[in-house]
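What follows is a short report on a single structure.
With one protein chain held back, the other chains of the complex are shown just where they sit.
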């Protein structure tokens, strides 16, 4: 009894601490629900401007969409394959040598800290303008994120079968491919397709490498207030996301052997997908090494390597420390709010807990939430709450809902429902059954998803910058625009350290819980 | 005692510099404004100053009234002028070349800042060290007219489509001469910043870049070091086109804001800014925006801009 | 204790992959019986239990509860019925990350109102009772251990304690002693017998331990390949019955025939 009540106190203490943290960040970022409520009428005025959509504009979108898809497909495939190969070496639950794990994780950490724009710039300075550079940037970016997601999945999956193979003397990699990968394959493929979708949606960087991407078009139409056209672009995006989402669901079900397909059709599907990849890859423009800009690259890296220490250690109002604190607070508040909405949403988003039609409707809703780019959320909320951190929190919350719901749903789809079903069979109401039959299993997974999103939100501080939300994003973008690489280097170093710290803390948290 | 109380005044700045530089620099503005306004009979309790990173964001805030006044660009103002109106136009120091004939700019000297205040600036087409760029430059210096094909063959580094000097005015210039705009160019690449355009120009990835006219004033010293130029900037680059006048940035007020509905308050606020800009302290503050003073603004100053945007949109 | 009369009429079960697990099963059980289902591996025993507790639906036929077809019963009543039934699963179906005690306590959730149930405020009375049950199955010291750290037999006993915590009128026990040593297994069966006799609980068990099944049950149901091939008292079991249940090539384990089997 004493131990159980001690545990309960510990849980309560953790919860209170968490709540305090949340309240602090809410106050620090000037979140003001009253203001939000008072000005709520402005929530819809921008959206309503998008109707009726300008259907005549859709043909203009198709070419950029094609380029975007082309680069995204190649980049996502190569990046994911690399991730699939390297992720097991990063997973703590596997017996790969520890030093490899630390080195790889560190590299991935650094790679993920670089805003996609910097990667794209590097790529163009190296390979010249063109789709090749864009693909390269997407590959790196996808690789970093996919590796992280995949090793996280591995750590959550049961290692028993893998261990069984290892004890038979199977070498690590084949044991991983046959003993563990089949269990995480559904979520691996959904993640990869999610990356494809993200790459298509956030393709603005592709414009900067000379490939036009649908992101630039969107930015342009938003800036020119041509909302009917924005609406048309969003519709196309929605359809793209919808297609990819359903493809990924079907694929996951196929892997879980929840539905079957004739061998013939599987071969056909494989052939089609391979053909798509090959076509996308060979139509890429070859790299143009004649015009590499090594000097700029050199400046960039020497800047990163000799960060601006006075800025780094400054404790003034415009010093790194204050900025990072603000970023942390915005990211934390945004992630928590996002999580609060995503957990229930993820339960109604899967056929395992609600009837198919309900799941379908919510699925549409979530796809809609996801297909709206953060810039639009930023603009919507800026009309409500004005520029400032509060807008950042709101925007991040909305962006988080997309990914979090997706990941939570995936975890729900993968989890073993035996215990839950056992409770239902005893006549327990579904909600408490979820609380006691599923949440304990999900807790570690949910916590790691939460921490992951938190870390993404910190890294995507540049996103915050774009919507005018304070934090470290704006100085980062600005120093990048000015080619003040020393300063950018200091900010990136700060981010890397911060994220590393959070990673350490999250490992500790996962240990305790 | 008979001072009118204003609860809060929300000011939004466009990202002329990085937000914390602006925040730090503008910190004293709060008290200066409060004091000056109090003298004019308005007791402002709270001055809320924020920096939006995108111009559009500030425009949106003004249009919805979540900001009362905003420091925005002319192009942006035109987009949102249904919901906001011009209060003041900013003044800047000009540069020593103002001709619209590109040959005059290629006199072998880098443009220099002058002490004259002006309400406008210009945008230029800068040809780079690449073969194509040099060929175009030579043609211009020989007094020959450039053809559309000349320009269309080249690779262009341009800015986002709302940038006045990096897109709109250059596009307008092309339209007036060739009937086609930047979006009709086969090889126009959007850069995330002018510096990226410069790096592309220096490496030969781009043959032409478009930018505000004082770009060489600002970056010539760094040309070799930062951007990888192989010779001095003035030797490697040249101007092949100069656009019309572009009116400076401005302070706009939101028509949807209740605070700003008061004509007298607007008058007082405008006067305050003009006064503050004349003090040493005030000059220091607004120098982060590269502004040196204010003049009462007039909506019609921006008709040129309006025209340009209309042309660009209809051309699509 | 609300008595339950269970009638199974001509039920069929085919899975999505066209495996027919049960074909034309009919029998009925009255309150207070101790019935064992026996049959070879893959005969459909677990599937039968899952149909009975409502985890799966049958493809044809119907299950009557107190003469009402299960699918027609209104939701409230169905919940009521489920509350009076509990299952010991072959694969335990425990929440691996929760402690032994928490797992047992979840059995009391159906009796609690919504919010205490969601928050898991079980109160001392219930906790006491759960602890008692854990002591009875010999797991007192593992009370706070997460289930994933338990041995196979300990997990099984946790599952048993959870099922008993419900105080059901119908207990479905799917291989309740498979992972237990003979002594503990016997103790557990005695415990089941005990509650069956004292409280009149209906026990429907399924075990591969023929001897113990025969010793403890009133009645045996033999299942082979999804069909009932035997239904009678333990006394009626003989070599030929064993052979029909476990297949023709089978060697009767009753006779302890120790010669090697050609496999």
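A, B and C are the chain letters, set down in written order, and residue numbers restart from 1 in every chain.
In this section, a residue touches a chain if its C-beta (ideal position, glycine included) is under 8 Å from a C-beta of that chain, and two chains touch if they have at least 3 such contacts.
Everything numeric here is computed off the predicted structure, so don't read it as measured data.
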> Wait, the hidden chain, what does it touch out of the ones we have here?
Replying inline: A, C
>> From the list A:11, A:174 or A:286, pick the residue that touches the absent chain.
In response: A:174
> If the hidden chain were put back, which of C:71, C:111, C:215 or C:239 would touch it?
Replying inline: C:215
> If the hidden chain were put back, which of A:94, A:165 or A:328 would touch it?
Replying inline: A:165
>> Under the stated touch rule, tell me which residues of chain C contact the chain that is not displayed.
In response: 15, 17, 19, 38-42, 46-47, 90-91, 136, 138, 145, 149-154, 156-157, 175, 178-187, 190-191, 193-194, 208-211, 215, 246-247, 250-251, 253, 256, 258, 260-261, 263
>> For chain A, which positions touch the chain that isn't shown here?
In response: 160-161, 163-171, 173-175, 177-180, 182-183, 185-186, 255-257
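Definition applied: only the chains that are shown with their structure count from here on.
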> Are the chains arranged, by touching, as a line, ring, star, complete graph, or other?
Replying inline: line
> What are the two chains with the top count of C-beta contact pairs?
Replying inline: A-B
> What is the identifier of the chain with the smallest separation between its Cα mean and the overall Cα mean?
Replying inline: A
> How many Å are there between the centre of chain A and the centre of chain C, using C-alpha atoms for each centre?
Replying inline: 45
> Which integer distance in Å separates the CA centroid of chain A from that of chain B?
Replying inline: 35
> Between chain B and chain C, what is the separation of their C-alpha centroids in Å?
Replying inline: 78
